[in-house]
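First, the structure itself, so that you have it in front of you.
Omission of a single protein chain aside, the complex is shown with its protein chains in their original locations.
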Amino acid sequence: MKASVRMRAVLVSTASAGLIAACAAQPSDDDARSRAEQIFRESFTHGNQAMLARVERQDEVQALCSLYRNEPPREIAAKIERTQAATIRFPAQGKLMGDWRRGEQIAQSGYGMRFTDPDTKRPNGGNCYNCHRIAPQEISFGTIGPSLYGFGKLRGSGEAVQRYVYAKIYDPQASVACSNMPRFGHNAVLTEEQISHLVALLLDPDSPVNR
Amino acid sequence: MADPMRIRAAMDRGKVDIKVLMAHEMETGQRKDAQGKIVPAHFIRNVTVTHAGRTVLAAQWGTSVSRNPFLHFRFSGGKPGEKVSITWLDNKGETRTDEATISG
Amino acid sequence: MRTSGMTPRRKALIAGALAASLSVAAAAQDDTQKEIERYRQLLAEGNPADLWEARGEVLWKARRGPKNASLERCDLGLGPGVVKGAFAQMPRYFADTDRVQDLESRIVTCMVSVQGFSPEEAMKNPFSAPERPSDMEALASYVAGASRGMKLAAPLSHPKEIEAFRIGEQLFHRRAGPYDFACVSCHGENGKRIRRQDLPKLDDPKDAQKIFTTWPAYRVSQGTVRTMQHRLYDCYWQMRHPQLDYVSEASIDLMVYMAKYANGGTINAPGLKR
Partner (left out) sequence: MLAWAMAAGLIKPSQALALEWNKAAFETKSVPDTLKALGASGSTESGGVQITAPDIAENGAVVPISVESALAKTQAIAILIEKNPNTLSADFDIPAGTDPFISTRVKMAETSNIYALVLADGKYFHAVKEIKVTIGGCGG
């Protein structure tokens, strides 16, 4: 009885949308959070064990970003960025710029890692157009991320920029903790080589992005 | 048996305005099922609309009419309370006829 | 880059600095959006979901199952047999099952209790495939359509409804899987899109009232009506999660969370979408 009264009070205090984020990390949410973890486990019972295990167990970054609703306190953000930066692996051969044509294919493709995607030989896509404007010919693009049209034209294609773009795709949380963008390299969605093709799509002067 | 059509027949500026939705898969014969097998073509070939014993529209369709087809057209000479009858016939010989009353 | 937070002056400065080619591109963008809007308007003159609604009504009134009974004695929350307006007060707590239920889980309950189906039979085919139509898609369309034009007023007063909201809120923000996605990754900001698809900010009443109230919906990309359960299942599929269990508690808690913000919106279901 007492608990439900308290819950009601919390609900009233969070009724204003602006307050929800501010309340997110308060201990009063701990019980809801642990209940939610239990409900989550009970609501995903199909599929292979590896896939189930991967979503049931959040890694530290996922757990922190969920807890803080993607707005972590400064020191936690710094810690996330530091630990994530340390995980970035640059290509073994040192070649950061691949083929922009292959980059365009990867940017278009949304294939891979869904429970209906059994073809392990077909490479995963990057889903880039889902969120970004990239080459101007593609009019079906999303706006969750910024426009990347003209990216290389504005910034050049020197090694420093190449490293920046590669790192951003490999692990965007190395520079912006709790970014919405998937950690494509860190989470092994894309290979190092695939990321280098995306670097070329954004930076190569011949890429439609920069022409 | 196929589901009934949804027919809207209403007077509009002195003419009978017909809008119809038909429940049909309109399989192209090019789609593959989950097992990778081609799903055979299954589609409406003919649509006939009659009013007072007269054909007011006759259509032949191919496989590229959309699934659950929609059709809109108008004809003259009908009055509220009269009936309009629509029949479709598909490539497997299945057929369905539905009637609607023209509303004011 | 957070353009949304920019002052008008900064926006003007940046706009002024843009090359002429970019403004041409921007104009082309406006045209694209305008044509997509036109596409949606042209489709609106006939919604194939009408066919599902009609089939659902026949199914609702048909004697079926081991008990050879129709669903006309089903209690959707407003008493046995009341269909009109019931969807406008869902999800809600039901005393007989002692749980919060959405439209589909409640239909399953009735198919079991009223018609005598086993739960497995009742949940056998919730999402249709071509040549395998789903009764649930039709039944849900019928019940939702019977609340068309009414304002959504999902209750949030029973302790279990409040708990469901709080769990839904946690799940909405829970990031997991290889893409690090949570619901909020795509539904946390106004005015965003995936490809050309507009994304509602689901904890903003302005967006939620418009969107939550239009499911079930005929999806032209799938050629069938899809239900809210399918919408969530499909979202988790895109989020690279495993299959969300049908009428699972997580699915219902998320709906309770969304319904709070959608309350007050006018129901226009079954809708018509990409």
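For reference, chains read A, B and C in written order, and residue numbers begin at 1 within each chain.
The rule is short, and it goes like this: contacts are C-beta pairs under 8 Å (C-beta built on N, C-alpha and C of every residue); 3 or more make two chains touch, one makes a residue touch a chain.
Since this is a predicted model, take the numbers as computed values, not measurements.
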Based on the whole assembly, the unshown chain contacts which displayed chains?
A, B, C
Looking at the whole complex, which of C:R99, C:H158 or C:R196 touches the chain that is not displayed?
C:R196
In chain C, positions touching the absent partner
31-32, 35-36, 38-40, 42-43, 45, 194-197, 220-221, 223, 238, 274
Could you pull out which residues of chain B are in touch with the chain that's been left out?
15, 26, 28, 30, 45-46, 48, 54-67, 69-77, 89
Where does chain A touch the missing chain, residue by residue?
108-111, 125, 127, 129-130, 138-140
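Here is the rule we use: only the chains that are shown with their structure count from here on.
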If each protein chain is taken as a node and each touching pair as an edge, is the resulting graph a line, ring, star, complete or other?
line
In terms of C-beta pairs in contact, which of B-C and A-C ranks higher?
A-C
Centre to centre, by mean C-alpha position, how many angstrom separate chain A and chain B?
47
Between chain C and chain B, distance of the C-alpha-averaged centres to the nearest whole Å:
30
Touching two or more other chains - residue numbers and ranges from chain A:
none
Please set out, as single numbers or ranges, the residues of chain C touching at least two other chains.
none
The answer for chain C against chain B in the complex is residues 45-48, 50-51, 54-55, 129-131, 218, 220, 223
If you look only at chain C, which of its residues touch chain A in the complex?
1, 22, 25, 28-29, 32, 156, 159, 162-163, 165-167, 169-171, 173-182, 184-186, 188-189, 191-197, 199, 203-204, 236-238, 240-245, 248-251, 253
Contact set on chain A toward chain C in their complex
4, 7-8, 10-11, 17, 20, 24, 29, 32-33, 35-36, 39-40, 42-48, 51-52, 54-56, 58, 61-62, 65-66, 69-70, 113-116, 129-131, 136, 139-144, 146, 149-150, 180, 182-183, 187-189
